[in-house]
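Here we show just some of the chains, and they stay where they sit in the whole.
First chain written, first letter: the chains are A and B, and each begins at residue 1.
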Amino acid sequence: MNEQASHDRTLEDRLRAVEDKLEILNLIASHPPSADTGADYFTLQVYTEDGVFDRGANLSGGQGNREVAAIMQTPGHQAAIQGGLAHFASLPHIALDGDTAVVTSYLQILTPQASGEPVEVPNHGASKGFRIHRVGANRWELVRTPEGWKIKRRTLRPLDGSEPARAILSGALARYRTAS
Amino acid sequence: MNEQASHDRTLEDRLRAVEDKLEILNLIASHPPSADTGADYFTLQVYTEDGVFDRGANLSGGQGNREVAAIMQTPGHQAAIQGGLAHFASLPHIALDGDTAVVTSYLQILTPQASGEPVEVPNHGASKGFRIHRVGANRWELVRTPEGWKIKRRTLRPLDGSEPARAILSGALARYRTAS
């Protein structure tokens, strides 16, 4: 455990850490609904004023909560939403350290299949199915603020066999490297 | 936060809220195993007697826990299970408010590919792969009962670009709209 042994900490401290983790889970779980509805009002509030969304060299990101939120209202993002966009979040890993935290998570971006024949699954309707457009590794660097946990920096890299995504994933295992 | 600031609440109240959230996570995590094994005994117990499963106009739902549970034993659902059915749950968002809660989650319905050539992935066997048949947005309206948290209403809409799914997702962001 990257926290002090429980017998050295007060009930209050321990309970606060537990509440922090559940609040952080909820923050990460709020992201797909915001991305799939273009909720710039959410992005504006959950990034710090100087928060950064880094999508690498090939996709536009943002510097500052206003710039990151503005992505939601671009014609491109709105078109993706109209076409049927679903961000699908895995179980995230949380490393909490006092007033900061690092979350490591996987994310799928799904869209309806445009071609092909519909397939029927009994009791589950007919559908052409969905395709997984991208799979990404995410590193969310969070800070505690008077308004709750906020995003200081989000780094997203595609899981296509290239090194940057693996570097993000390795970050979740840091305490195991130290110990070995 | 849609809860009182922590300094106004007793340790007991705060601990109970934390236990509630973890119990709710477990309830939502139990749904895929129940759907993929046809566990009507589960559905009967976790829906309230007047609980509703609303799948929209094109798929049959249920009114009351007995009717919802009966779906599990229909020939259609049993055939889907025999064909290899997997419900795959995302990280859900929980909005807890005393004795009620609203959970917003994504769900994939997966089935084995019936056609195509098997592909080999080193150390991971050969497989024709799986297809994502449907992706849905779920709104789970929960109530606290003497037997634990139960489902009062579940609303499921397909994430195919149509508005009803987006309305469900927006529900998870309600507190951010109020604040902005």
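Here is the rule we go by: a contact is a pair of C-beta atoms (placed from the backbone, for glycine too) under 8 Å apart; a residue touches a chain by one contact, two chains touch by 3 or more.
Just so you know, these numbers come straight off a predicted model, no measurement behind them.
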Q. What is the copy count for the full homomeric complex in this file, when 2 chains appear in place?
A. 3
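Going forward, only the chains that are shown with their structure count from here on.
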Q | Interchain centroid distance [CA atoms averaged], chain A/chain B, Å | A | 20
Q | Contact set on chain A toward chain B in their complex | A | 11-12, 15-16, 18-19, 22-23, 25-26, 28-30, 32-34, 36-37, 39, 41-42, 44-46, 81-86, 88-92, 105, 110, 112, 119, 121-125, 127, 129-132, 148
Q) For chain B, which residues are in contact with chain A within the complex? A) 1, 6, 11, 14-15, 18, 21-22, 58-60, 71, 74-77, 79-80, 83, 85, 90-94, 104, 106, 108-109, 111, 114, 131-135, 158-162, 166, 169-170, 172-173, 176-177, 179-180
